[in-house]
Each structure stands twice: as C-alpha cells, then as structure tokens.
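The other protein chains are all here in position, but one chain of the complex has been omitted.
To keep things simple, chains are lettered A and B as they appear, and every chain counts its residues starting from 1.
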Amino acid sequence: MAFVLPGQEVPAKHVNLKLGPGLLQQSNYTTSEDSESTVISTKAGTLQHSGNRSKWWVEGNAKRYVPAPQESVIGAVTQRMGEGYRVDIGSAHQASLDALAFEGATKRNKPNLKVGSLIYARVSLAHKDMEPELECFDAQSRKSEGYGELKGGFVVSCSLKMCRDLLDPKHFLLPLLGGRFPFESAVGMNGRVWANAKEIKQTIAIVRCIEAVDPDGGGMDANAAKAFLQTLDL
Amino acid sequence: MGSRIEILNEAGFRSDGRRQHELRDLNIDLSRHGEADGSALISHGLTQVLVSVHGPREAKMRSHTFHDRANINVEVTVASFSTGERRKRLRGDKRILEFAATIKATFEPVIRTSLYPRSQIDIYIQVLQQDGGTLQTCINGTTLALINAGIPMTDFVCAISGGVHSTSPMLDLTTLEENDIPHVTVAVMPKAKKVVLVTMETRLHVDRFEEILNLARDAGSILHREMKEAVLNRSISLVSTAGPAQLREKGEDDMNVDY
C-alpha cells in the first residue's frame, strides 16, 4: 500500500489487468516500443490492489459522491413523478427511483413515499451520460434485502472514506457503539449514515461519534473515540 | 438639524402638538383598486402607503414555488417624491430588499399559506409619502389589503412605532422624532397578544426597551380596533350597494324569503 499523487506512475502489471477509480492507462509515445504502456494515478490517495495483483485502484477521501453500480446509497426524495421519484443522493445529478422497484410493488400497489422521505437503495445504473437509477430490491430475487424507506432516526453526512471504513466489519466504531446500546444503522456509500436508537440521546451519541472519528472531521482513533463516548451523557 | 426642535416640551406636548402616547390620524380606504384582488390605501398622519394584493395565483417562476405551501412575494417601491429630499431609490437597494423581506417574514406565520400549495401571493407596496413610521404603515396596510383580498389569516397584524425621549416613551413617531430619538417598531397579533416583529436600530438601554415594548403592544390593540372598524365599514358599504339589487332579484324568484 503506497500513497500516490496525480500523475504518478503506478507499477500495475498483469496479463488480465483491471483498473479501478483513480487510475489511467497511458500509451508511451516517447519510447519506440509501441506496445509499452504505463499506468498513472489521477487521484491522490492510497494505492490498493487485489491479492493476485490483477485489480488496482486508488482509495482517496472525497466528499462528493460519484455513483457506481451496485453501491448502496441513502437518499432523500425531492420530487414525486408519475412513475417514480427523484432522489437526491449527493451526486452531481439527482437519481431516479422507479415506483415499481420495491419488494412486492405492482401497478396497483405502489409504495407511497413523500417528498423528504429517506430511502436506502442500491444504484442499479450509473453511466456518465445518464442520470443514475436506483432500486430498492434485488432484481433477481425481487426481495427487499434490507432496502426501502428509512423511518425515524437521523442521518449524518460524513466523508466517503468514513463510509467505506464503517462498512469494513473490522472497523472499531460500530461494534464499540453496539456494545453500549442497541441500534440500527444503514451506511450509504454516498457519505451518509443513518442511525436509529431507542433514545434520542443514544442516536445523538452515534452521530457525534461518527463525526468525531471521520478522518475529514475529528479523526479520532479507537481509544480517543472510546474516551469521547464516555464523556457523552447517555 | 433636529436638535433645534423640542421633541417634548415642558407641558408634555410633542412638536406636532400630540401628547406622548397619542397616535396620529389613521385613514383607511379599502375601495377597489384596479386589477388587484385586494388593496388598501392607508395613512398614519402624513405617511401614506398603497398596498395591492394579487393572488393566490400561479407563480410566474416555477422555481419559486413550494410543494406544500404558497410563496409570498413582496415588492416595495418607494416613490422618489415621498420624502422631503427628492431621492431615487433603485429596486436593488439593500434597504428596500430588507424592507420587503421583513414584511414577507412578518406575514408568513399569519397567512395560512398551507391552503394554497404551489401558488404565489403577490404583495405590491407603493410608499407614497413618508413622515416616520413607514414600516408600521406598510404592515398595517398589508394586513388590510390581505383581508380585503379574502386571503385567510389567523389574526390581524398591527404595527406601531415607539421611541424614548430621555426617559419618556412616545408612540407613533414622525420623521423629526425618528431622527432624534431611539425608536422601535413592533408588530403584534392583537388577539393572540403575541409579537411577530420587533426591530430597533438605535442604541437603547435594556430597561427602557422593556417599557416601550409593553407600551407598543398595548397600542397595537387600539390600532386593531380602528382597523377592524374600517373592514366592517367597507363590508357594510359593499352590502348596502349590492344588497338592494340582490333583494330585488331574489324577491322576484321567491317572495317568501325573509330578509
């Protein structure tokens, strides 16, 4: 794992090379051998690769979300349209969500979301020339798989790195909080985390801990977060 | 320039012959005015304002609409001949914009905007003459124009200005007095006895402020009485002009109806 800056050459070589976000393959015009090409990074961040070194990507920290297919996101409904909803997921464009993309939804029986409702959904289509599309069910099994409207609770905005960290089962924060009190949470890849506990104070504690641990905010480590949690009135 | 004029003389009279707590003449004309759905011409002494209300109607700009309530749009124009010194005020003047924003915010909690989602209520205010208390006149005029237009409101909004000369509080200030002493404008909802707007721009001690705030609140209910009467008179005159015609028509249709 190395830190790279934009324009830096990356030693990514594999017969079946796949490049993820933040990497670009360039052909070398300067050398006479045409087949030679180099890979450079286009973003600042840590360089990551898969076990067999075939997949490479750069992991950075940003606040702006760029939709990618199959990612879970949290969004708020901003407009109701005839056949669906427009949802703000924090990306450059608003996403569209079909009213039929819910578990058990039929032409007759559609979920009724209000403007301002929060939803947990999966990006089903993300193309740079098109508006992103969301779905609240698994297209194969037609089951909700946990997606749908989020009722109650609170949503906190954080950096994209924080979201990825929270999705990592080895990250300390959610287990630490879960050890203190039970709560529900949904982590969107778009820099939003929804949490709901029984008591308002507990939900606030979750929100404040996430903000404190966020590398873009307080940047606390496990011990500091533990101490911080002690100071909160629960 | 104001220092030569005695704000309050020893006998307790002000420069225009009023007592400390005396209000100026209030004139209200609610007759129909052009295309407007409701209008009011109101004057507090020499300050005169014409307010016309249009709406609720479809908004000209769709981006200005709200999905759950009506948008209130206030535009204020100050006639260049309204003050002693002739002065052209541009529409983009920050002072005017603030003035309009103030009036908008004052009426937002009073008008039942949630009854008209995705529509717009336009309030056009033309200040014709200024002699102190422009804001109070605009607010009172807007209340009356809105009532005249039949827009549902939870209460009247009555505004009054007040000031403190050394330690004696006064009400309904003229320009002369406004230039010289700290002044407050207060808008109250007389039925609920609550204050919608308070604005003060000059330095005043906390204790004096308390005094003037309470006094202005009481003065608001006096204004309320006057304004209510004006609305009633207008209704009576409307009924009396429309009444006989209606009676005749009805009378031909059904002789037994008892009026």
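The rule is simple: a contact is a pair of C-beta atoms (placed from the backbone, for glycine too) under 8 Å apart; a residue touches a chain by one contact, two chains touch by 3 or more.
Convention: contacts and distances are computed from a predicted model.
Asker: Which of the following names does UniProt give to the chain that is not shown: "Actin-related protein 4", "Exoribonuclease phosphorolytic domain-containing protein", "Ribosomal protein S5 domain 2-like protein" or "Centromere protein M"?
Answerer: Of "Actin-related protein 4", "Exoribonuclease phosphorolytic domain-containing protein", "Ribosomal protein S5 domain 2-like protein" or "Centromere protein M", the absent chain's UniProt record names it "Ribosomal protein S5 domain 2-like protein".
Asker: Quick one: which shown chains sit in contact with the chain that's not drawn?
Answerer: Touch partners of the hidden chain, whole complex considered, are A, B.
Asker: Out of A:K43, A:R164, A:R208 or A:K226, which touches the unshown chain?
Answerer: Result: among the candidates, A:R208 touches the missing chain.
Asker: I'm checking contacts with the chain that's been left out. Which of B:L8, B:A79 or B:V198 qualifies?
Answerer: Residue touching the chain left out of view: B:V198.
Asker: One chain is left out of this view; which of A:V4, A:L23 or A:A76 touches it in the full complex?
Answerer: A:A76
Asker: Tell me, which residues in chain A touch the chain that this view leaves out?
Answerer: Those residues of chain A that touch the unshown chain are 76-78, 88, 114, 116-118, 150-155, 194, 200-201, 203-204, 207-208, 232-233.
Asker: Since one chain has been left out of the picture, which residues of chain B touch it in the full complex?
Answerer: 63, 94-95, 97-98, 101-102, 104-110, 184, 189, 192-206, 209-210, 213-214, 217
Here is the rule we go by: only the chains that are shown with their structure count from here on.
Asker: Please report how many Å separate the Cα centroid of chain A from that of chain B, as a whole number.
Answerer: 53
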